[in-house]
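Just dropping this structure here.
One protein chain is absent from this view; the other protein chains keep their places.
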Amino acid sequence: MAKFIDNVKSFVNTKILKKSHKRENIESSYVLETKALGITFGGLKAAQNVNLKIKKNQIYGLIGPNGAGKTTVFNLLTGVYQPTDGEFFLNGENLTGLPQDKINHKGIARTFQNIRLFNNMTVVRNVMVGLANQPEFKCNLFESIFRLPRHFKVEKAMREKAKELLRIFDLEDERNNLACNLPYGKQRKLEIARALATNPKLLLLDEPAAGMNPHETEDLVNTIKIIREKFDMTILLIEHDMKFVSGLCDEITVLNFGTVLAEGDTKAALNNPEVIKAYIGG
Amino acid sequence: MKFLETLINGFSIGGIYAMIALGYTMVYGIAKMLNFAHGDIIMVGAYVIILFLPINPVVSIIAAIVLCALLGITIEKIAYKPLRGASPLAVLITAIGVSYLLQSLAQIIFGPNPKSNNLFEKLFPKFLESHRGGIIAIGSFNIKLSTIITLACVALVMIGLTLFVKRTKIGRAMVAVSEDKGAAQLMGINVNKIIMITFAIGSALAALASTLMMLDGQTVNFTMGSLPGIKAFTAAVIGGIGSIPGAMLGGIVLGLIECFAQMAGLGDYAVAIEFSILIIVLLVKPTGILGKKRREKV
Amino acid sequence: MKIRVLALILSIVLCLGMVGMIASCGKTNYAENNTKIKIGASGPLTGGAAMYGIAVKNSAQLAVDEINAKGGLNGIMFELVMLDDKHDANNISTNYASLYEGGMQVSLGTVTTKPGLEFKGYANADNVFFLTPSATGDDIPEFANGYQMCFADSDQGTASANVFNKDYKGKKVGIFFKADDDYSVGIKNNFVKALDASFGTPVMASFTDATASSFTQQVSELKDCDVIFMPIYYDPAALFMKQGNGTVKADAIYYGCDGLDGIDAVDGFDIKSITQGVSYLSHFNSNTTEGAAKTYIDAYKAKYNDAPLNQFGAAAYDCVYAIYDAMKYATEKNGAEITVTIAPEDLCDILKSVFDSKDFQFRGITGAPEEDGKSIITWTDANGNATNGHVNKAPVSYTVKEVTSAQ
Partner (left out) sequence: MRKFVKNYLSYTVIGSLAIILTIMGAIGALPGTTLALLEQSAIAIVLAVSLNMVVGFLGELSLGHAGFMCIGAYVGGKLAVLLSSSLGGTNILTVILALIIGGLAAGLCGFIVGLPALRLRGDYLAIVTLAFGEIVKNIIENSEFFGSHTGLRTPDFTTNRSMRFMLFTIGAVVVLLTIFVIQNVIKSKHGRAITAIRDNEIAARATGINVTKYKLMGFVVSAVFAGLAGVLYSYSVQSIQAVTFDYNYSIEILVIVVLGGMTVNGSIISAVLITALNNILQTKLGGNIAVAKDLIYALVLILLVIYRNAPSLKTFREKYNLGNLWIKLIKPKNDPSKVGEDAVRWDVVPTKISMDEVLSTDVIIDTTGDNSADIGERGGNK
């Protein structure tokens, strides 16, 4: 019963009074900067004191054993969870506490560990969903319903843009297939394409190489490099495959049990004895 | 005094709702379907009792439980099993179809006349001689024997179900199927058998509910099931659908709301009050009072 | 290119269909191919109110069969066509159109009030005569072509209140009604209006379709009343009485309206098991043992065994006979010509003039019986003026059972 009353209280606080955070921006030379970011689930510290500093155009790795809190950090950065401690900044702008769609508008896009596509929509439409919030594709409901010229113009432009994106990922031929009918590797690529369509400043990739064969992985490494160059993108990724990480990332942060174990240059961090211990055990 | 009386009345009606909701929630928790035909199984149970009542009241109750369990299994085999793995909406629509089917069959077989019953009189003839109307007077206030039986039955069934689910092999298999059908199958559980058993139990509980309704004096006709069906759905959701104690709690809450609305002279608005409370409960606690949250991992 | 071809084909097909349909229409008297006079009706044959509709259907069929067996109207036979409306007004537009275009010449309207409110408008537009057995709403005979065999709600409420004012002076009155039923609410409102001020405010308890499974709480509310007025149908009343036994005052009296008829015939409900008295004001008692009503009941039971038998059916039986008698009266006294293919509007005018005339007295089985066992039923008031379709017959207060002395 007491718990029920607590529920009522929190409902009133969050839904009715809408207590909001005060957000102060900072001067920052980093694309992403987190300050003592952390979250607690009913006593369990899923992530704490995470301080990331990611420079522009960098590929940054977030690694750690299972349950280390990597995906939790992603969820914090995209607003899936609201952090209980700390703040994070995108190009100096404080995004802590914003809802997910607003964070995405500000410039953080992500993919998911277990692929989350819009399965009953065609490939090209998946990407067009991502494009919808671009200022150049603005078209309100009224214009869409009554099919004013702008609707057709925007739709055409969006489709072209989507095709262009798909071409980069070699998915153009599949564009009219349902997303769920794609093979696994292509589904991964489509997810990245959709994230890129939202025109992010920072791209978060959650285990992009999971479940891929070596050939596909190699292909993926190239794709990510192309993304960085072509879109001038900053990328933060989670990965287990050490070869993949060391071949791709400029810098990494190693997490274990929700805390930072090591960070900095990829080679140095991977050779850190703490890290080796955490991975090999003992 | 009036308050106490209303409270007792609320418990007596709520107990019946709770019994229906228990069966409903069992089927929901495992077969993952809104069984709109659950209420109509109650109706079938009631007719079976009426049919067998001239022989012996106890026999009629047992016959109702057995036949309803068999009916539940049959319906599951014919109407729901072919749709396993299909969209829940498709199953929902077949359940509605089954409900229509049972109702029209009942009208064809038993006719449209409402049938009252004397199950209570037949079960407790001696008691009725000493207590007019089956009422026990404690001091200045009266309680019906049927109310006591209802509450005792519901409590027993709830405890029994809880123990069954927690302690027995089949019960634990049920929880496993409920959590994850695929994984349960891999662990060697015969999912089809478990779902069949669930339907048998759920339908047997429906028969038990019809017994309680008839002890309370309920008139039997072929549409008697649709109202309890929707009430059970409401009760199960208030309590947290899938939760066995929640179903009982939800049923009793519903009964209390109804009776207190009546007491306050708002009987005409009973439905609006009931459902408004439901909405408020769900807004505060989106999974019902005792419902479990299922987290979606991102 | 293809689009044009498709559009062309489509429009040609549609035009052909249109021409065909226009060619086939243009007839106005749908009854011109009839071989029997068609009596149309709509009522609940399935769903929760089926027992009323089925009683009407059976009884009307019984009357039609009897009339035909006797040679019909100078050799003209009758036929009953009844469609199911599930007590839902939505089904009336289909039912009415289907009946009318199927050759209906005269109608029994609907069994219940809600669908009847739709039916009357259609019947008025086509000028079809209808005499409803049991749609009690005050507005049902609104138009000139609508007549009732049953008492209207307001009449029943007022008449019941008069009984109370006379017989139950000084007693504590309670009312148990169905809050989402216009029949029940209509009677209740008129009852309260006509009830003597000395009674004070009656204790009210109500139920709706959504709270009809148990009346325990309503029993608690009404347990101190001496007389409980129940303008409801017999099946919920039986539940209330059963649940109230032992809680409601042992010497209380339940008093109802015509809906309560049948209370002593509910399967499995032994009315003697309760101590309270039960009376109702109605036009028919389905357990009567005398008069023409008895003949009807015996014939009904012989033909339909244990199908629903209640005042709805009796009224329907009377309706068919009233229409038959009126036709007979018209041909014999007014010299009207009634053929088997008569257009409904022509038949309507003939019947209206008969029903509105003070000389036409129908002798039926509903209402207080005279010495010959039949009651006098007219649609004119004491002064001989037409009552706009409201029935004029003597109600009877039936006592189903007296108060049993407490054990």
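Order of writing sets the chain letters: A, B and C. Residues in each chain are counted from 1.
One rule holds for everything that comes next: contacts are C-beta pairs under 8 Å (C-beta built on N, C-alpha and C of every residue); 3 or more make two chains touch, one makes a residue touch a chain.
What you see is a predicted model; the values in this text were computed from it and never measured.
Considering the entire complex, the omitted chain makes contact with A, B, C. Checked against the hidden chain, the listed residues C:Tyr52, C:Phe78 or C:Tyr122 yield one contact partner: C:Tyr122.
Touching residues on chain C toward the chain that is not drawn are 2-3, 6-7, 10-11, 14-15, 17-18, 21-22, 25-26, 45-46, 50, 57, 80-84, 88-91, 93-98, 100-101, 114, 117-118, 120-122, 124-126, 137, 139, 179-182, 185-186, 208-210. Mapped onto chain A, the footprint of the missing chain covers residues 3-4, 6-7, 10-11, 14-15, 18, 20, 40-42, 75, 78-82, 84, 99-101, 104-105, 109-110, 112, 116-122, 124-126, 128-130, 132-133, 137, 139, 141, 144-147, 151, 154-155, 158, 176-178, 180-181, 194-195, 197-198. In the full complex, chain B contacts the hidden chain through residues 25-26, 28-30, 32-34, 36, 79, 82-90, 92-94, 96-101, 103-105, 107-108, 161-162, 165-166, 174-175, 178-179, 230, 233-234, 237, 240-245, 268-269, 271-272, 275-276, 278-279, 282-283, 286-298.
The rule we apply is simple: only the chains that are shown with their structure count from here on.
No other two chains have as many C-beta pairs in contact as B-C.
A separation of 36 Å divides the Cα centre of chain B from that of chain C. Separating the CA-averaged centres of chain A and chain C is a span of 70 Å. Within chain B, not a single residue touches two or more of the remaining chains. Among all residues of chain A, none touch two or more other chains. Only residues 46-48, 50-51, 54, 179-180, 204-214, 216-218, 220-221, 235-236, 238-239, 242-243, 245-247, 250, 266-270, 273, 275, 306-308, 406-407 of chain C touch chain B when the two sit together in their complex.
By the touch criterion stated above, chain B contacts chain C in their complex at residues 2, 5-6, 9-10, 12-13, 16, 50, 104, 107, 111-118, 121, 131-135, 142, 144, 147, 213, 216-219, 221, 223-224, 227-228, 231, 258-259, 262-263, 265, 267-268, 270-271, 274.
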